[in-house]
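Note that one protein chain is taken out, while the other chains of the complex remain in position.
Then we have chain A:
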Amino acid sequence: MIKLTIDNREVEAREGATILEAARKVGIEIPTLCYHQALTAYGACRVCTVEIIRKEWSRLSTACTYPVQKGIEVKTNSEKVKRARKMILEMLLARCPNVKKIKDLARDMGIEKPRFELDNEECILCGLCVRVCEEIVGVSAIAFFNRGTEREVNTPYEINSDVCLGCGACAVVCPTEAIKAEDIKEIRKIPLWHTELKKRKCRLCGEFFAPEVEIDFLKKKDARLGEEIFETCPSCRKKELGNKILYTNSRRRKYV
């Protein structure tokens, strides 16, 4: 274990843990936007900036990417940190003046109106959607394209991707709700990625429950589960399973 101090508290963390993980474990909150515990840290948003003092030498760095080191002193709320975080949020707010999450964080830092020219973006380029699509879903349908002020997340050629499953994981992790996945009858839509996919009907209740390509993708991953489970919507699946358990239990153990 590695010993360090965070906000004047003695903290222990396992080797390789980040400052953010060490802090959260003892209940010290550091704001984050581009961090998700299930994904590789990326250090894009800089909101988690903390002050790290090592051998009397102070520097600012991102808590989500900085591994703990023996004897370092971390300050999550010093004047230096506050100044930096305020500037970062002021710039984010100028980019996304209408995003609730950014507005709230900025207000916490005492910013109502940025000094910079306002844009009207919803995406902060945090890369969570790109990472979840690659690391968890495993299809990499979206990515960063272009460079500098032109940088954006999109699908190749800005048309519907031939590998997108319409699973909506990107919409779930997006901190600014820039991505919307919507269901219109038998169609799953993710307008930002130009995705429109046909959904499958549940063999029991007849509801359209998930995009066909997504189901086929899962089927290929685990064929042992048998055909039926992929034709059944989650709630009917539960009901069926429940009935089975009730039935076998009542025969075997007379619980019900």
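One rule holds for everything that comes next: a residue touches a chain if its C-beta (ideal position, glycine included) is under 8 Å from a C-beta of that chain, and two chains touch if they have at least 3 such contacts; residues count from 1.
Definition applied: contacts and distances are computed from a predicted model.
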Name per UniProt, for the chain absent here [options: "V-type ATP synthase beta chain", "Cytochrome c oxidase cbb3-type subunit 3", "NADH-quinone oxidoreductase subunit NuoE" or "Carbohydrate ABC transporter membrane protein 1, CUT1 family"]: "NADH-quinone oxidoreductase subunit NuoE"
Residue among A:Gly71, A:Gly110, A:Pro156 or A:Pro234 that touches the chain left out of view: A:Pro156
Option from A:Val11, A:Cys48 or A:Ala141 whose C-beta touches the chain left out: A:Ala141
Where the unshown chain meets chain A, residue by residue: 134, 139-147, 155-157, 161, 163
